[in-house]
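Only a single protein chain was left out; the remaining protein chains are all shown in position.
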Amino acid sequence: MTIARGIIHWFRQTLGLIARNKVGFLGFVGLLFFIVLAFVMPLFVPLDKTSRVDKIYSPPSAEHILGTDFQGRDIFSLVVHGGRDVIVIAFLTGAISTLIAVVLGSTSALLGGAVDSAIMAAADFWLAIPTFPLLAVLATQIKLNDVWLLSLILALLSWATLTRAIRSQVLSLRQRDYVEAARSLGMSNGHIIFKEIMPNMMSYIAISLVFAMTAAVYAQGGLVFLGLLSFSDNNSWAVTIQLAWTRGAIFFKDSFLNIMAPVIAIALFQLSLVLFTRSLEEVFNPRLRTGV
Amino acid sequence: MMADPSLRAGDTSPNGDRPNAAEPSTPIIELDHVSRVFEQRRRRVKAVDDVSLAIQEGEVVCLVGESGCGKTTTGKMIAGLIHPSAGEIRYAGRDIWAMGKAEFQRYRLAVQLIHQDPYASLNPAHTVYGIMSAPLLQHGIAANHRQARERVRDLLSTVDLTPPDDFLDKYPHQLSGGQRQRVSVARALTVSPKVIVADEAVSMVDVSIRVSLLNMLTRLKRDLGVTFVFITHDLAVAKHFAWEGRIAVMYLGRIIEVGRTPQVINHPQHPYTRALLSAIPEADPRITRTKERLQLRSLDIPSLLNIPSGCSFHPRCPWFEEGLCEVSVPPLADVGADMRVACHVVARERAKEAA
Partner (left out) sequence: MSDLALLVEDLWVEYPARRGVVKAVRGVTFEVHRGETLALIGESGSGKTTLGLALVRLLPKAARIKRGRIMYYRNGTSQDILALNAEELRRFRWQECAMVFQGAQNALNPVLRIEAQFLDTARAHGLSDANAVRERAVELLKMVQLDPQRVLHSFPHELSGGMRQRVLIALGLLLQPQVIILDEPTTALDILTQRSIIEVLRRLRAQLDFSLIFISHDLSLAAELADRVATVYAGAIVEIGSVYDIFERPRHPYTLALTRSVPTVTGDMHPLASIPGSPPDLIAPPLGCAFHPRCPLATDQCKREEPPLERVGKEQMAACWHWREVNP
């Protein structure tokens, strides 16, 4: 009972904190919209797979509210079904790269010495490699149609920068008087990392995660666009753009929506993510939370 | 040895059992020719230079001096939070940096530091209970949360945060500066320290709160018999807190005068201490407007990157003697009355008097 009430309280409070920042709240609403669009709507809107030669690039109508594509398929259904993988991959990529960065970055900062040097050298080395071409090559060799595998590989793209950022954040927090006090009180390293340092990094980590997500959206879009990546059932905004592009959609003025609908979907999704980071600051600020 | 003019009735001087030179006992803290150099962008800052000081159990020693003279660095070295670059720091006679893990941990808990800035020393992410229960639970001082809560309540009462239940679930940002400083002190008390290093513990709180904080610390000193290393830039505060103890005056990383508080305050020997004491504005118009002032030769404070030769005070010292003061560093020498002073001229005059 009390636990349930605690959870409800937590949710209400979090929602209240999100709403504190108007811009951030807009981002939050945008994200909700995309989650509903990509995960709920597909239950109601079937994916249109039938080609209709008579209806190529037809303009918006009551039947096809966003018109049809180069094969005469309903663009709206493509948009609805094209979000899931983009969002899932973005989230997994963000989560994996942040996890790597938090583990490596804080280990590096807290242990220092040889470990620090080794991790930083690895990061520098990684940053020196042109990773995107490497990924492109990799994509031609391995069939990357597994969401997890793809996320993992995309995460490898960005771990180095993030690790450096987290490391310097930990280094600066480590200097705080309250961390020194904890050392003086003989607290364990685990306590110092998880109880003293991490709670004060949560907003930073959350924001890093969101930015890693935006990077992942672009990276997968780039790979698809270059034709290096394909999804089994062609249901991704990126695939829609790529197909529209290769089928010459840009040459027909009626095809405007075919290419623009997924572009706008991606752009709005990215915008929502970026705006949402404004609210994250408030959500993770202990000053704004009162006890449950 | 000087008799301590003890003001408060029933106040047993914590230094009553301070050993005479004849029967030395092991000091609880001993700094033996301790120095600390910071490397900063290939420049060497000598923050603490050859400091030796022995502190007896139950004693109060104030470190005073102007900003940047090395007080905090010295305090943190005593608390084992900064390594000395040279010299040895001993706790109960044992070199702390030669201790084994378990022994070092015991020392670490026995010497606690109170930071200057109450806004930076408490983790904003935890409640007062969270902050204070962590060491209790970690070291098994409390077996469970129920015991921890009891203990935290007791300690909050000890530092006059009453009723304690009002404070347990507060976050630091919900407390005033003075209240935070009390939580800091209570947190240090969780591990029953033998020595407390209080670094400007009352400087950042308002005048109206400062006294009650000072009185609270004085009470702790008396009731718990804790040894205090009290760091402050305010000689008036030092006088009030350490009247029964000693004051060590620092200048550019060195101790230049050390002695019993009434002696240092009323009969300072070193020209720097004299200048400092005479310069202090007093909250009494009649006293402060008639006070005799010692003029310095220069107002510029030398940079630690470029410490003057010989006696580092010589470019400002009104008693400066060419060919003597800028040539060699004056040692911290005994000048009688339980005082030690690092000044060539003072040493010479005392020698003459003795002769």
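Quick notes on this structure:
Labels for the chains are A and B, by order of writing; each one numbers its residues from 1.
The rule we apply is simple: a residue touches a chain if its C-beta (ideal position, glycine included) is under 8 Å from a C-beta of that chain, and two chains touch if they have at least 3 such contacts.
This is a predicted model, so every value here is computed, not measured.
Among the displayed chains, contact with the absent chain in the complete complex occurs for B.
One of B:157, B:215 or B:309 touches the chain omitted from the figure, and that residue is B:215.
Here one chain is not drawn; of B:106, B:151, B:222 or B:240, the residue touching it is B:240.
Only one residue from B:81, B:137, B:224 or B:301 touches the chain missing from this view: B:301. Touch with the chain that is not drawn comes from one residue among B:192, B:288, B:309 or B:328, which is B:288.
In the full complex, the hidden chain is touched by subunit B at residues 5, 7-8, 66-67, 176, 178-179, 206-212, 214-215, 233-237, 239-240, 243, 265, 275-277, 279-289, 291, 293, 296, 299-301.
We take it that only the chains that are shown with their structure count from here on.
Contact residues on subunit A toward subunit B in their complex (touch as defined above): 176-178, 180-188, 191, 195-196, 199-200, 286-287, 289-291. The residues of subunit B lying in touch with subunit A in their complex are 79-81, 105, 108-109, 111-113, 115, 117, 120-127, 134-135, 138-139, 169, 171, 173, 184, 187-188, 190-191.
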